[in-house]
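Sharing a structure with you now.
Yeah, one chain of the complex is gone here, protein chain that is, but the others are all in their spots.
Moving on, here comes chain A:
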Amino acid sequence: MATATPSLSLPLPSGTRAPSFQLAATPEQSVSLASCAGSPVVLVFYPADFSPVCSDELALFNEVLPELQRHGARVFGVSVDSVWCHLAFARERKLRFPLLADFHPKGEMSQRYHAWREGEGVSERALYVLDGGGVIAWSDVSRPEVNPGVDGVLEALEKLSAGASSREARS
């Protein structure tokens, strides 16, 4: 990638209200932020289906998915690939979570989440954890060639769960 965007985007900080979205997850179904109300949401922005690092990153999220779901989280991958490409990719890698197509208008959701690389026209390698009320609890952007791992997401979800149970204990 000769025309790499020189610097990384800064993600929206925690405490910010998450931008709304509604994107296709399959040719027939779409997912909106509003439809996830009440559940923590994990957004995994990645540059492209089938590229080596993304696949490792998504393979890892795929493997750890039950741990994330223990916290009630809904997990979505997001890239600018079309639903058809996502379907082929998800089938080949046996992914167990939906991939959202930020395809038309291209990159609109990624741009709203400050997860956009204008030079290449692809999403950043960005991670977001949103609480059940749609507020950003944690965010991170990694260099495109670096697989960020799942530890940051897992810690953020654990904090949300701990916060929720201490609120329950007080009420």
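Assume contacts are C-beta pairs under 8 Å (C-beta built on N, C-alpha and C of every residue); 3 or more make two chains touch, one makes a residue touch a chain; residues count from 1.
One rule holds for everything that comes next: contacts and distances are computed from a predicted model.
Look at the chain that isn't drawn here: its UniProt entry, checked against "Acetolactate synthase small subunit", "Sugar ABC transporter ATP-binding protein", "Thioredoxin domain-containing protein" or "ABC-2 type transport system permease protein", names it "Thioredoxin domain-containing protein". Of the listed residues A:Leu8, A:Leu60, A:Ala88 or A:Ala164, the one in contact with the hidden chain in the full complex is A:Leu60. Taking the whole complex into account, chain A touches the unshown chain at residues 56-57, 59-60, 62-64, 67, 93-94, 96, 146-151, 154.
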